[in-house]
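Every protein chain of the complex appears in place save one, which is left out.
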Amino acid sequence: MSSKAQNVLFDVQGPRGRMLTLIFNIVGVLLVAAIAWYVLAQLGERGQLESSKWTQLFTARSWNNFFIPGIIATLRAAGVAVVLSVIFGLIFGLGRLSQVAVIRGISTVVVEFFRAVPVLVMMIFFYLGLGRTGLVQPTETPFWAVVLALMFYNGSVIAELIRSGVHGLPRGQREAGLVVGLTESQTLRSILLPQALTAMLPSLVSQFVVILKDTALGYIITYPELLASGRRLGSGDGNILQTLLMAAVIFVVINFALTSLAQWLSGFLSYRTSGKTKTPDAPAPAAPTPAK
Amino acid sequence: MHRSKKIYSAVALTAAAALTLSACGGGDSGNGDGGDSDTVRIGIKYDQPGLGYADGGDYTGFDVDVAKYVANELGYSEDQIEWVEAPSANRENMLQNNQVDMIFATYSITDARKESVDFAGPYFTAGQDLLVRADDDSINGPQDLDGKNLCSVTGSTSAENVRDEVEGVNLVEQSGYADCVTMLGSGGVDAVTTDDIILAGLASTDANQGQFRVVGNTFSEERYGVGLPKGSDKCEDINAAIEKMVEDGAWEEAVTSNTEGADYSYNTDWNPPTPDETCGS
Partner (left out) sequence: MSSYFSDFASLFEQFDVASAFWVNIQLTFFAAIGSMLLGTVLALMRVSPITSMRWLGAAYVNIIRNTPLTIILVFLVLGVWSQLQLNLSPDFNKNFFRYAVVGLAIYHAAFVCEAIRSGVNTVPVGQAEAARAIGLGFLPAARLIIFPQALRGAITPLGNTLIALTKNTTVAAAASVTEISALMKSMIEFRPDVIIAVFLTVAIGFVLIVVPVGLLTTWASRKFAVVR
């Protein structure tokens, strides 16, 4: 995205520049190779390179019994959390845009509170708290603890996205709505919100990456997601380092696909809304602006 | 106008889909109303090799073997058993909500727990011990840990016990014992501590066989019981089944086969145990 800016930072290189670049490239490759060699040598010395520890990663048993159930559990928690977050976000995002000061105030407090509390802290609280309430079956408490913690945090972020998305639309959109005789709330519902939602779709997809990554915290509260099942496989077979590496690779692949989708969407949708479809670059609190 | 409706209905549709998904997945462990009389629901660990370990539909370990034997004595064949994962923090809740009929999951009998659940057993008496590298003969008990690196699981009482006793010990806390064993193998730590049979189970997995040694100098007493919902009528029968298991040698065999290659022998002062729990009365 910064291709324009980065190309003007330097001239098209002459012979000396190309030479320097080549030298730097070679040095870089050698450096990476040296580090890789050192790491591999150390791992080999401690028996971590034994082929059985690695080939096991590609057996049908590892995938059928551990990785695939892990991926499913991760996607299930993430999927439910995404849906609940969007609902939570819509309710409190609209609450923050409300004409009624009390609703606006309550929504602001809720959103600001849950954006500030670490997801892990909420997960531990729900995990240890839900079991005592009897609302949820004990075997299901890890799942709901993960989902609720993700919902409260990411829902608040989405509420912020909606608010700033609506504020980010050109003022003429709202004025035009009022001029043709729509009420304030009709304008919001039928003109501003659809555009704001389209504009925030890329940010929303980026937020899904955050949700998916944060499900990995679920292993701390015994939710059998991908990281936990990778761990379990490694416990039984004595190659936890290797199985965790595989879990990491799976996470990176899924998230990379989602990130790419977000970038593609932001280009694709830019002509369907008058809002800005740029993806935010910050991590977890992906809201473009912190609260006022 | 119509586009906004489309968006709302799309959101609603995905919401419904996801909630259905959540409703049918994972909840396959009974619906908490006492269960089918044709099956018995047994809570075990899924992640403790040598004690309770799930590998797809395959369940192995000492806890599992005892559970199978007891279930058989109670009149349930192996395919009538419904296994349920019972993580430590959840065990009392699962029994109180009647989600399982019994729990075999390294469940120590304590007075505090007896207030909310019943216990049969004990079927094994474990003790806190140390796992060291097979070629390391410098550590033979907690007193040798001064200046050594010790690994245990975050927030576990085993770690606290050692630190109270030996001040000079360096404690690493990891999220699982398998992480600790990996560290032990690579030389990052010198010992791992928790109950002896858990250590033996970890050390006897295929990849670890012959590499580690359970010190065999236990410094606490943990009586593993069968967790039951309060007022369960199965308690006496379970005690009888455990007694029979010890008598006909199946108990001995279960211990040996699940700790093979760990250079481990159980504490014979305490084992085999007499299942003398009074069954809540």
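For clarity, chains are labelled A and B in written order, and residue numbers in each chain start from 1.
The rule we apply is simple: a residue touches a chain if its C-beta (ideal position, glycine included) is under 8 Å from a C-beta of that chain, and two chains touch if they have at least 3 such contacts.
Computed from a predicted model, the values in this text were never measured in an experiment.
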Chains shown that the absent chain touches, full complex: A, B
From A:Leu57, A:Ile158, A:Val209 or A:Leu265, residue that would touch the chain that is not displayed: A:Val209
Touch residues of chain B, complete complex, unshown partner: 89, 149, 154-155, 170, 172-175, 179, 182-183, 186-189
Footprint left on chain A by the chain that the document does not show: 1-2, 4-6, 8-11, 13, 17, 20-21, 24-25, 28-29, 32, 39, 42-43, 46, 48, 112-113, 115-122, 124-125, 128-129, 132, 209, 213-214, 216-217, 219-220, 227, 240-241, 244-245, 247-248, 251-252, 255-256, 259, 280-292
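Here is the rule we use: only the chains that are shown with their structure count from here on.
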Chain centre separation in whole Å, for chain B relative to chain A (CA means): 34
Parts of chain A lying in touch with chain B, wherever the complex brings them together: 46-48, 52-53, 61, 64-65, 72-73, 76, 79-80, 82-84, 86-87, 90, 127-128, 131-132, 134, 137-143, 147, 189-190, 193-194, 197, 219-220, 222, 224, 228, 231-232, 234-241
Residues on chain B engaged by chain A in the complex (per definition of touch): 1, 3-4, 7, 11, 14-15, 18-19, 21-22, 25-27, 29, 31-32, 46-49, 53-56, 58, 84-85, 87, 89-90, 93-94, 97, 99, 175-179, 181-182, 185-187, 202, 205-208
